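Note that one protein chain of the assembly has been removed; the remaining protein chains are unaltered in position.
Lettered A and B in written order, each chain numbered from 1.
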Amino acid sequence: MITVDWQRGKKIVANVREWKEKFHQVYEPIPSPDGEKIAAVVEVDKGQCSVCINNKTWEQTFERISFPSFSTSGSFICLVLQNYEWTLAEEGKTLEETFDYAWNLKCHPKNNSIAFNIKKGDLYGVCLNGKAWDNLFFDARETFISPNGKTSASYVRVKNPPLLDIFSFKEGVWTLAVNGEAWPMSFLSVYGCTFSEGDKVAATVRLGQQEFSVVTDGKIWGETFLNAWEGVFVDDSTFAVPAKTEKGWSLIVNGKPEWKTFTQLWHPQVGPDKRIAAVVCTEFGKWTVAVNGEPWKITFSQAVLPPFFSANGKHIAALVREKDKWTVAIDGKAWEKGFERIWSPQFNPEGNHVIAKVEIANEYYLAIDGRIRAEKYERMWEPIFSPDGKKILLRYVKEGHYIREVLTLEELL
Amino acid sequence: MEQFFKDPSIYTLVRGPLVWLSFILFIGGMLYRVSVILKMAKEEKVIYPYLSLKYALRSLLHWLIPYGSISMKKHPWFTFISFLFHICLLLTVLFAPGHIELWKESWGINLWALSAKLGDYLTLVVLACLFLLLLRRIFQRDVSFLTSPMDYLILALVSMPFLTGFLSHHELLFDYRLMLTIHMLSGEILLILIPFTKISHMFLFFLTRAHTGSEFGAVRHSRDY
Partner (left out) sequence: MEFVRKEVNDIGIDETLRRVDETKIKKAIDWVLQKEASARLKVFVETCMRCGMCTTSCHHYLSHDNDPTYAPAAKVKQTIWDMIRKKGKVSKEDVKKYARIAFTECNLCRRCVQFCPFGIDIAYLISLVRRICCLIGVVPQYIQDQALSHMQTTNMLWFRQDEWLDTVLWLEDELRAEIKDARIPLGKRDAEILYLAHGLEAKYMTGLLTGMAKIMNVARVDWTMPDMDGWDYTNKAFYAQDHETLGKVVKTHYEVAFKLNVKRIVMGECGHAFRTGVYEGVRYLGWKDSPIPYIHGVQFFYELIRSGKIKIRKKIEEPVTVQDPCNIVRYRGMGKMIRYIVKATCENFIDINPNFEYNYCCSAGGGMIDAGPPWKMARIEGGKTKAEQIKDTGAKLVIAPCHTCHKGIEDLNQYYKLGVHVKFLTDIIAETMEIPEEMRP
């Protein structure tokens, strides 16, 4: 969608320190994914908000601006409040339709569809690509966009019993609405909404105190479990969900336990080769990643975050925490050095190198394969690999200047 | 043992094979109970990872020393009686002159012995304590509310060997040999029942205190005494 300049070199984009003098107040700066732009919500004057991108400020001002970000296509999007009405603003232009409230602004990373939750009168729903749902509900929480960009979903409340009417609430008041159409049944709770590549939609549902199940496209599984977390589509007709049986937690695929049991199991992820990796607790207080049911030999005592695959599917990595430091573990082997914080590590396309932004003593560095580069930054964003894996885009602030810099992988190794 | 085979009688049975049997059941039963509990504790997952030797010992120390805990200071009389009871009980069981002979005969251990007179006094103290505990059980409202027939039975079970020991020593009620037989038998019954009744607190005490002591000290940074 956006063509990124991968020429090696450094470019000073804007002096963001000056913004502090120029505006009444400057919020947290946000760089564009290609690094060419730096933006921030600013208060031009007391109670007058606008957006400043590369030293240029939107003409219009608003009372409030929330959920600011760059869209997949590189435009700057946010939700804005003016005269008690909220709406979407993209590149300074607002939607015609306004809402009593708007929040949870999302942009799909592949198809650039934009959606957010809305409130109209006392009813709630979603607005996708400028069009609000026809059907609205007593509540709507979260926004999900399908891979084809044409479908949106939200957890909605379809019944409105009076407060404290626990028996009505116990019958279930929540369900998933897809494009404004609610599933026919309702639940104690519904979570883990996810789409398949073919736009099928599924979620985990709770039917009773210890009765959890899965609904795909409005059809509930016959099996129930003692507990269950968020699941994932393996393909359009296969759904995997971590669930608890009398023996412990296992990965349930289309209703049947496929993995041996663990003390805990969550965040299953599907790789390009359809292998499934998940976070598991092999025994109380010992965490690791299991791939197709086989846990790594190494375990971590504090935390393991959701694993992720390299683009070719050959390698799996996860952020892990041990002795109060974060580090990266790849294919069962952890980096030697730990850091105060690490931001979303990234594989190169071949999967043999991992880069990440790391923090040591309140300063930020680029780490590659566990080694840190000497250069440190006062502010820095996640580094990005070029599609061919040969270059790395850095976005950082040095001495008040926002800079985009492209380095070659070679010089970092 | 040999005596029984030479001259099989109730007396020699109680004095020989039953002593062995009761010790085997006592030790075996105790090991069995503890091992079952330790296995269950492993399955429960949240016990072992938090155990701390330091805080388990801290806890045990405070509860094994008389008036080592606030609770004991708040119950001065009960604490006095129960410590007196437990100490006298242990001394009598281990060092009564008759028992010393037994230890020597069966295990070949030479232990220091209480004098017969002192043994007598200690036995009377144990019985007196048991009597006071019984009265407490009957008349103290909160304790009597908790009490079930089993608690009386246990008091009776514990008092039997002491009572009969005292009677046999002074050749009261029945003739010496019969009384001694009853004494040994009641002691053996008690020994066998220890692992399977509440008297098992004599070893479970160390397990519960280790757990609670560790939780309070190492995890919650506060005191359990």
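The criterion applied here is as follows: a residue touches a chain if its C-beta (ideal position, glycine included) is under 8 Å from a C-beta of that chain, and two chains touch if they have at least 3 such contacts.
A quick note: this is a predicted structure, and the numbers were derived from the prediction, not measured.
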Of A:D217, A:E340 or A:E378, the residue in touch with the unshown chain: A:E340
Among B:S59, B:S168 or B:T181, the residue in touch with the chain that has been omitted: B:S59
Among B:Q3, B:S52 or B:T212, residue touching the chain not depicted: B:T212
Residue in contact with the excluded chain [from A:W58, A:F76, A:W133 or A:W174]: A:W174
Touch list for chain B against the chain that is not drawn: 37-38, 40-41, 43-44, 46-47, 49-50, 59, 63, 69-72, 74-75, 78, 82, 137, 140-148, 151, 198, 200-201, 204-205, 207-209, 211-213, 215-216, 219-225
Residues in chain A touching the chain absent from view: 24-25, 28, 43, 64, 66-67, 101, 103-104, 117, 119, 124, 139, 141-142, 155, 157, 163-164, 166-167, 169-170, 174, 188-191, 206, 209-210, 212, 226-227, 246, 263-264, 266, 281, 284-285, 287, 301-303, 305, 321, 340-341, 343
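Basically, only the chains that are shown with their structure count from here on.
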Residue ranges of chain A touching chain B (in the complex, touch as defined): 263, 283-285
Of all residues in chain B, those that touch chain A in their complex: 45-46, 49
